[in-house]
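Entry: chain A
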Amino acid sequence: MAERGKSTGRPEEGLERAPSRIGEDPEERVIRALLDGFPNTVTDFKKLRKGVLRAKIERRELYKACKLLKDSLGFEHLSMISAVEYDSRFELVYHIVSYQERLLLELVTTTPKDDPSVDSISSIWGGANWQERESYDLMGIKFNNHPKLERILLPKDYVYHPLRKDFKG
Partner candidate 1 sequence: MNLFEFCYGIIHWLVDLVNHLWYWLGDHLPWVFGDFFNWAGDLAVSHGNIALFAILAEAVIMFVIALVNVLNFIWIDRKWMGRMFDFYGPYYVGYRIGGWLQNLADGIKLFVKEIITPAKVDKLGFLIAPVILVSSSVLALSTIPFSPRFGVFTSDLDTGVPAGLLIAFAFFAIAPFSILIAGWSSNNKYTLIGGMRSAAQMMSYEIPLLLCVASVFLLSGSFGFLGVVNAQHDIWFVIPLFLGFIVFITCLAAEVEIQPFDLPEAEAELVEGWTTEYGGFRFGLFMMTSYLRGYVGGALATALFLGGWQGPSIIPDEFWFLIKAYLVFLIIEWMRWSNMRIRVDQILNIGWKRLMPLAMLNLLIAAAFKTMGWF
Partner candidate 2 sequence: MALRSKDFLKWCDEVLEGILRKSPVGSGIDYVTKDFFNWATRNSLYYLHFGIMCCALEMAVASAPRFDAQRMGVIARSTPRQVDILIVNGPVSKKLKPALRRLYDQMPEPKWVIAMGECAISGGPFYNSYSVVPGVDQFIPVDIYIPGCPARPEALIDAFIKLQKMIKDNKKGLLTGK
């Protein structure tokens, strides 16, 4: 312990952010990399405001896209997985954050109602594990290759998925 008992309100050495590559807008870089990697499946790219991007992706390419985001684009943090039910589809919204570039990417994927399943990304981001379980528990979305897809918030013997619109009280 280098400086024990001393207030360390300052960022310490080695914790500084790596400088962005000069002359390259990080948002542009992400957009280009995703569009290059998945020309057919990534659609609807949109810049919501500074540092917040939104893209749609088909569910079969989700795992690969996430792998790409994590490994080569520096998105270290999966913030949230939200499942939204619409009339004809489930929408899964992944909020993925890059600490380095201060970017937030909203990755939207859809699954049909009769087969609500996507690939699990808990092997990429460990933080996705429980969030996927929660989505399974409350919304009934199945995540393929998930290490332990069980109910987490509700009792084990509960039969409904309460956040679905057809569940009434």
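If you want to know what made the cut, all candidates are chains of the complex that A comes from, given by their letters.
As a working rule, a residue touches a chain if its C-beta (ideal position, glycine included) is under 8 Å from a C-beta of that chain, and two chains touch if they have at least 3 such contacts; residues count from 1.
Small disclaimer: the values here were computed from a predicted structure and weren't measured.
Trainee: Judged by that same contact rule, which candidate in 1 or 2 sits against chain A in the complex?
Mentor: In this complex, among candidates 1 or 2, chain A touches 2.
Trainee: Looking at the complex, which residues from chain A come into contact with candidate 2?
Mentor: For this pair, the touching residues of chain A are 154-155, 160, 162, 167, 169.
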